[in-house]
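One structure, pasted below without further comment.
Excluded from the complex is one protein chain; the other protein chains are retained at their positions.
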């Protein structure tokens, strides 16, 4: 097989790209994400048709947030787009005349990093994506672990704190409430409100009101030595690393890959995550340790991964 | 391959058994568990030689508590027997002249249940063993998931409660502190001490002192309607089911198998575990649910599973 | 002193009442709660003037949600009405020409119950009010304990769960997130969504959708034997009783009084609270136990208490 197309459905834009066997993106196309579920299907088809012009393309892989069934055909439930048992594969195939597979977006990103990014050379990899929320994907023996019903790897909703923070999923104490971009902002707001004298730089980057703190302020302030910003990253890392330690007890991979917007800060966040991981790893003195690696593909991991999964058939 | 031998190393006895391709045990032999690490190796070899007499045996599988390396040869760390980097495979092979593999005992039991017990007909199964502690094993796509370093499936030490109960592993809040036979006894003791009027039957089965409550008392009292005993099982089930819900988010198997001494109580404990599992399953209304099944092989699962894993080579 | 006026500032109505020395309300008057902070002051004055007509009144006591300073004059912070350092005593005194004291509304209710309700005969009483949130008041040696700065007894915001549910106060894990009318509704919604087959009666009282469950449905369903409704009350009681056990370790009163809308259900909620209290009381076998009593004055406690506190001067 030669070229395939990967599709990434974002909150504001749908990106489609032509990807070759080496994971290189030859051409991309973006269209706005429409408001209605059915219009999203049309927009995906549009983007695929546009980007494929002039390329000989064999298949399409679509990464979608939510539960995708075991046949990689139906979106069982999408929290953002209002999809319930949406037969996305069939609908897009009818529209574009190409073979289509659908995959959970975090799974697709994990696969992208495994094949073309930080996971190269590993066979057993667990990826976590620290974005607005927390997603992830699992590679076991060189294969994406989808689970019996297609919904494995929902890391973000593992319970970290009994009776903990309410999550959008309806449950409480979910990991993504403690380790994600949204959590980072909450940490910073709470700390800046309680001890503004330790957040002078951080507060100066916004309008001085803790409620207006944004993620980018925290990163910049942390690099500038702001105590609250640094402590907020440390708190995030405390929870991220503790969760990775649990995943090591369960999956025992050779490497963890940490991606997502939060991980763009590099060692600022990865170093404390590694420390926390070691702190909580059970039996750490008696077993080999998994590496904790930074993702390499950035925001392209999902598109490239979806395209490659389509190539696998 | 025809017959193989499975070995189960218990705290007081080492059991060896000749097992056929259907998981039937043709003959067993038990020897006392010696006190010193080296003597345990000799005792294993003795048991294997004795039980193999008169059988044509192809290989030996040993189930051992602790971390076993990725080559299924070396026990990295055994918490009960004082083994550290013990080359168990080589030592036993030299003594018995048969090919040997070593496997974590909970993994062996999971495999036994998968092949010959409750897991038949499933390809993706997660087993938990509620014994004194909590162990488990993972079957993915019909294969035992051992992890890159051989130490996957250490369910008992996943953190359920941040800053929670101290565990023998040195960590805090481990699942086995909340869902295990030992936890059940603690629940009953605490409740009987606080409200003895609700534990009359339970206390009457011992000497009336909450500190002397044993697991068998709790089972008997629960069947007799003792409120504290029933509540203790419910508390155990609350934690067991919540943990299974997390495992569903991660592994998405088609079935969970619950084994170990606690599960011998059958529906008394399985029914509340199923309820708790459903209570905590994230996105339960949008996805197929894994079944929660009772183990079928009882205490023989480990021996049978180890023998069968040896047969696989 | 003879008659005094008590004022209760609710979300929709401001009630003023003329109260005699025995805590009897001779006459009441209600006016709508205005939208702006300053208008609320005028409305309080209006209500006081109206209700006092024809009575010889000596003083006015106002119960207000929020922090009231140690001089019982200034509302430091009111979460509902937008008051910050509001000189409420002075403003109302100027308008009505009577001596005024301001008190936290839950303190006023606690005082009412202590003097004229369930607390009669006790000198050391802790009251908790399970309404939409959780409030409370402390009587030590027959005196209301206001604290050095006037803000003692903020029970609702004691941390019960580290990293727990987000609270309107900006903190996390506050007691009122686990023991209050709002918590009760959350418990019922979550359980009904997860296991609708155990909530048939409960769901039938609304439109069948778990999201529309209200407090009154839960009470009615619990009386009808609905498992989810009963379990929701039990969960509330688990947290309420555990918190009372902590308060016993701290204050060691002779009685707790449980008031607020949730307590209107009587033994349905009080019995499990008592059980939970005993379950968690530290050293329970070595010390006298405080009684856990139902409040007797219902929604009038705050008004009556505020009037009586004004009488005390």
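To keep things simple, chains are lettered A, B and C as they appear, and every chain counts its residues starting from 1.
Note that a contact is a pair of C-beta atoms (placed from the backbone, for glycine too) under 8 Å apart; a residue touches a chain by one contact, two chains touch by 3 or more.
Here the structure is a predicted model, which is why all the values come from computation and not from measurement.
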{"item": "In the full complex, displayed partners of the excluded chain", "value": "A, B, C"}
{"item": "Which residue of C:165, C:242 or C:268 touches the chain not shown here", "value": "C:242"}
{"item": "Per the touch definition above, residue among A:10, A:79, A:168 or A:284 touching the missing chain", "value": "A:284"}
{"item": "Residue of C:8, C:154, C:265 or C:308 in touch with the missing chain, whole complex considered", "value": "C:154"}
{"item": "Options C:254, C:296 or C:312, residue touching the unrepresented chain", "value": "C:254"}
{"item": "On chain B, residues whose C-beta touches the chain left out of the figure", "value": "161-166, 170, 172-173, 178, 190, 193"}
{"item": "Touching residues on chain C - with respect to the absent chain", "value": "67, 76-77, 84, 122-124, 138, 140, 143, 145-155, 157-162, 169-171, 174, 242, 245-247, 249-254, 280, 282-283, 286-288, 290"}
{"item": "Residues belonging to chain A that touch the chain removed from view", "value": "162-163, 191, 193-195, 275, 278-281, 284-285"}
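By definition in this document, only the chains that are shown with their structure count from here on.
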{"item": "Neighbouring chains common to chain A and chain B, by label", "value": "C"}
{"item": "Chain C against chain B, contact positions shared by both copies (same if over half, else different)", "value": "same"}
{"item": "Magnitude of the superposing rotation for chain A and chain C (Cα, nearest 5°)", "value": "180"}
{"item": "Centroid distance [mean C-alpha coordinates] between chain C and chain A, Å", "value": "45"}
{"item": "Whole-Å gap between the CA centroids of chain B and chain C", "value": "50"}
{"item": "Numbers and ranges of chain A residues touching at least 2 other chains", "value": "161-162, 170"}
